[in-house]
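Mind looking over this structure? Questions follow.
Complex shown without one protein chain; remaining protein chains in place.
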Amino acid sequence: MNTTTAVQKKRKPEAIGSGYLNIVAPLIVLVILIAALEFFTRAFGISRFVLPPPTDIIVKTISNFPEIWPHFLFTLKIVAIGFMISVPFGMLIAALFSQFEIMVKAISPVIIWLVITPMITLIPLIMLWLGTDPNLRVIVVIIQATPIITLNTLNGFTNIESEKLELAKSVGASKPQTFIKIIFMNAMPQVFTGIKLGCIFSTIGAISADFVAGTVGLGSRIVQYTKYNNIELSYGCIIIIALIGISLFSIVEIIEKRIVLWKN
Amino acid sequence: MTKKRIESFFAPILMFLLIFTGWEIIVRTLKIPKWLLPMPSEIFKSMVVNFPAFWPHILMTIETVLLGFIIAVPIGILLASLITSFKVVNAALSPYVTFLVMVPLISLVPLLMLFMGYGMNVRVVTVIIQSFAVVNMNACTGFNNVPILRQELMQSLGASRLESYRRVILPTAASDIFTGVRLAGIFATTGCISAEYVGGNMGLGSQIIKYSQFLKTTESFACIFYVTIVGLMMYWLISFAQKKIISWKI
Amino acid sequence: MEKKIFKINRISKSFGSENSDSRVDVIKEISMEILEKEFVVILGNSGCGKSTFLKILGGILPASSGNIEFNGKDYGQEIPRDVLKKFGFVFQNNNLLQWRTTEGNLRFMLEMMHLKGDQWTTRIDEMLDIVGLKAYKKVNPHELSGGMRQRVGIARALVHNPDVLILDQPLGALDAITRKMLSYEILNIWKKTQKTVVMVTNNVDEALLLANRIFVLSPVLPTTISHEIQVDIPIEARDENIYENQRFNDLREMINDIVRSTI
Partner (left out) sequence: MEELGKKTLQEPRIKFENVSKIFETRSQEIVAVKDYSMEVLTGEFVSIIGPSGCGKSTLIRMLDGIIKPTEGNIYLDGNQVNEEGKMPKETLRKMGFIFQQPNLLPWYTVRENVALPLRVFGLSGETWEKRVDELLELVGLSKSGQLFPYEISGGMLQRAGVVRAMVHDPEILLMDEPFGALDELTREQLNMELLEIWKETKKTIIFITHNVEEAVLLSSRIYVMGTQPGRLVSTVNIDLPRPRSLKMITQPEFIGYKQKLTKLIGDLDLSKIK
């Protein structure tokens, strides 16, 4: 036992789940990123057509905010209403089809087909059918977001451990009871995956609809500002769109954390 | 067993037939004008008859989607590998990984066109920025969720980082990565079509706009169906690759 | 002397459609009678079909042939829904609803059986008290340990005051130490509540500690009852010191030999 000098070592306790790191580190990254962009654009004289300095973007966006405001409201309205219709709609379709095994088989490929089809291809046609009222863009959002919500929800409804269904059987639960109290609750994690993807699809749908036609909406603003070389404002609009998407996503995430307690 | 297999094969086919015949019957009985909503039979006919005219655009769209997608997937995976390899970087960047997916990056398209013109490059870039983020996000999830026991197995053998990555981390994350790749396939087609909307006169997206402006709804629909076929092709390609690569079960 | 609560008559079960290659015969003509307030244990290897048998008994699966009499009434091959109120089923891996708290999981039973009123609310507390989890009333399952979860599972099966408690390998997923402790707890619950209990297990010690009668199932499909053993260890002797009991050890050796010889 005398081969080594037995040095008593004392180490720092090992950290698990380093809490502060997860909050502080991203903030530092953000600050560094903005500072670096600022420095980079100014020091190297990068053309403002490629990337204007962040401070210019912020200042110009704020000073032109009254002009952007109605467009912001409009896009927010389209995304929010479209999203809020898509979620229950998509879930309802899934709930109906999940009741019959044969329907699940028949409809699943159709839903995949709908998810794959970029629904924005229908925008010109929708305008043809329903006129150019910008509010109709809600329809674009709905048809873009609904299939992905249905797909995930249907997955959740059909993937359930047989034990859970056995529990329902062992207490003599009726079909509606089993669906509401077991199948639906059990599918919550997948339902939320679908809703989150629905967020993304909704914003994409709204912005692409703006691109195709019209003079309202943040998407159309980007096109306009870019045309008239107001690059800073284009970037400002992009940031606002990003904020809309992120807020929507964050709200869904907060609700998810409240409901899906058991995931982690 | 066999009965079930027959069911899951024929049920969707029947469903599609039902949808198209229903559509056909409605349009015929209500005598809806062609420019408003064409019959499926006319659309299919147009898909065949106008094929020579569509072909360069189909080809262009396929090229753009595939090229962008093929570049985006490795970028997403590589970026995720880097991010998740270092604890601090992982903590610092993980919220941005989600944010990047949440931002409709197609809003950058007009700006990209400003300094890249209306060529194919700009569309490829659009496809890349629209689809790499979702691969990145899912790959990060996969890399971060490697079961501890598997990591410990490699540690107990004193495996190097690269060896652990190759033998354990990458295969474990494979199914999550494929979830991302599948979504990226969808995002790539959507991204490509929106880029074609905004500028230029090549690709199926531009054709859809053109035909609908001239009230040639049948041709418009034919193009949409071709876009769908491109999307389905992507989907099959990805599913095929997944089956080839993930040959094991969990 | 005592009342027969169950009379099971030549129950068989097969899976897969008739005349197809994938058809599997799991159970072949099992018959048994279970007395009121008796503790019956069914012992068998993994994959021998003992859970399937229990699920038929608990009204979850219908039998392919044979008939079940419960409380003197013949229900044929499947126990109807309204009779299931008289049963409490404990699943192999607790099978709690992860979106409900401990209390919510117990309340689930009452909701399903339309049992309302204050007496049932107090009964939830009583049951949680019996399994020693009153302090964990508002806690979600993922925050409980494996042993605690299984106790909630047992409390849930008892909350609607059933006549029969059916336990499907209730301790199989637990570690050895927790398992031992919970087996004593099941014994105590049985003494306290005076229910008829049918339990499936693959652990000989557990079976001997708890059972009045043990049925050993044959390991090859379709399974049948290979042995029936009366456990004549008095209830007073069933405690931590049971391992010193000569009768216990004799029976244990005997059953071990039976079980091993069948592998």
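Brief remarks follow.
Per-chain residue numbering starts at 1, and chain names A, B and C are given in the order in which the chains are listed.
Criterion: a residue touches a chain if its C-beta (ideal position, glycine included) is under 8 Å from a C-beta of that chain, and two chains touch if they have at least 3 such contacts.
Keep in mind that what you see is a predicted model, and the values were worked out from it rather than measured.
Considering the whole complex, the residue from C:Ser14, C:Asn45, C:Thr121 or C:Thr193 that touches the absent chain is C:Asn45.
Mapped onto chain C, the footprint of the missing chain covers residues 45-46, 132, 145, 172, 175-178, 180-181, 202-204, 240-241, 243-244, 249, 252-253, 256, 259-260, 263. Take chain B: the residues that touch the chain left off the picture are 149-150, 152-159, 163, 167-168, 171, 174, 246-250.
Note that only the chains that are shown with their structure count from here on.
Relative to the centroid of all protein Cα atoms, the closest per-chain Cα centroid is that of A. The busiest chain interface, judged by C-beta pairs in contact, is A-B. Taking the mean of the C-alpha atoms as each chain's centre, chain A and chain B sit 17 Å apart.
Inter-chain centre distance (chain B to chain C, centres taken as mean C-alpha positions): 51 Å. If you average the Cα atoms of chain A and of chain C, the two centres end up 47 Å apart. Listing the residues of chain A that touch chain B in their complex gives 18, 21-22, 25-26, 28-29, 47, 49-50, 102, 105-110, 112-113, 115-118, 120-125, 127-129, 197, 199-200, 203-204, 207-208, 211-212, 218-219, 222-223, 226-227, 231, 234-235, 237-238, 241-242, 245-246, 248-249.
Chain B meets chain A in the complex at residues 7-8, 11-12, 14-16, 19, 35-37, 87-88, 91-96, 98-99, 101-104, 106-111, 113-115, 183, 185-186, 189-190, 193-194, 197-198, 204-205, 208-209, 212-213, 215, 217, 220-221, 223-224, 227-228, 231-232, 234-235. Contact residues of chain A toward chain C in the complex are 163-164, 166-173, 177, 181-182, 185-186, 188, 259-262.
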